[in-house]
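Before any comments, here is the structure.
Here the complex is missing a single protein chain, while all its other protein chains stay put.
Presenting chain A:
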Amino acid sequence: MSLNWIDFSKKLSENARANGIPLSGAFELTSRCNFKCKMCYVACPARDKRALSRELSAGEWIELGKQARDAGLFNLILTGGEVFVRQDFPEIYEALCNMGLSLTIYSNASLITPEKARWLGKLPPSRLSVTVYGASPETYKRVTGSTDGFKKTMRALEHLKSENISLEIKTTVVEGNFRDYEGIYKIAHTYSDNLGIVNYISPRREGCGSDPTGNRLSPVDIVNYERYISEYGQKMRTVNKKLELKIGQDEMEEQAGLADTEDKAGEGSAFSCQAGKTAFWITWDGRMVPCGLLNEPAAVPLQVGFSNAWQKLREGCTLVPKCKACSKCDVRSECMACPGRLMSETGCFTRPAQYLCEAARYRAELKGQDIQAIARAGYY
């Protein structure tokens, strides 16, 4: 019986969850990037020697891939930084391609030359997720610090499309690019069948000279942005139904086919996502953590072995406390709070984060206004 990747993953997820199998993971291959986005939580300069010296080698990543595969890994995200700044990325990627994994690459695409696109066309990932930071050279300069980043990214998208690579377009919304939403939507429409909106900017996980909170939208503005692009998307879908909008959707949940399902097994856990249940993240310097936002709980798989690190992570995640105030909050259904975001925002798992609270209240307020408007129009 033939199934597509997503249907297959969904079928397996329940079994993985019941048996604590690390079905999904991310390898953060580098902290270095050729762009200098101020909002990024992991963006060291491309030639940062200190960061380079602490990165795992190609051989170490390949060994981790083997151990993770043997422990049950299937969906693997390769991310950075920017993975294509690593000269040995082809070596890592080609080895992982032969392990029976479903690979997704996250990239800004600006370093993907016609030669690299052809190479990917011969060994295609399940998906290449390209983050687009704006719809003009000016916006790219403002957000990424790169004057030719826009041109290079658009050229790369053309080359990748001609190689039939399955593309996803994503955008990270910040002060410097939120006005480009129509242009970004059109770019996504040209090259992909979906547009992922990253609507939450985390305070930095580690220092690389970035200033995420200084560049993210206010809680009110980010919620307004969500509404603008949703309405624009609805309008455009009447013209062409191809493009699907995904606002703030977690990649690993989506890969596991769990984005819209209730995690009954996780009712006692602080994590409503799959972190520490069927998913893990390995940082560029080799620490296994629940997700890209968290530094704890952590284990070092190259020291203790992948399976032991995974067990330690699972146990650590069960000890993460729930935020009681968040659990009781009357607008929690509109809130993006999770252990990773609470820790990033407040330094604590159990303290509500003002930024998230304000956004949730505003979402709930707008939703209430919509319901009242519909009621006044006589639909109820």
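The rule is simple: a residue touches a chain if its C-beta (ideal position, glycine included) is under 8 Å from a C-beta of that chain, and two chains touch if they have at least 3 such contacts; residues count from 1.
Please note the rule applied: contacts and distances are computed from a predicted model.
Student: Can you match the unshown chain of the complex to its UniProt protein name from these: "Acyl-CoA dehydrogenase", "Pyridoxal 5'-phosphate synthase subunit PdxT", "PTS sorbitol IIB subunit" or "Coenzyme PQQ synthesis protein D (PqqD)"?
Tutor: Not shown, but named in UniProt as "Coenzyme PQQ synthesis protein D (PqqD)".
Student: Can you tell me which of A:L123, A:A325, A:C348 or A:I371 touches the chain that was removed from the display?
Tutor: Hidden-chain contact among the options goes to A:L123.
Student: Contacts of chain A with the missing chain: which residues?
Tutor: Considering the whole complex, chain A reaches the absent chain at 1-5, 8, 11-13, 15-16, 19, 21, 23, 69, 72, 74, 94, 97-102, 121-124, 126.
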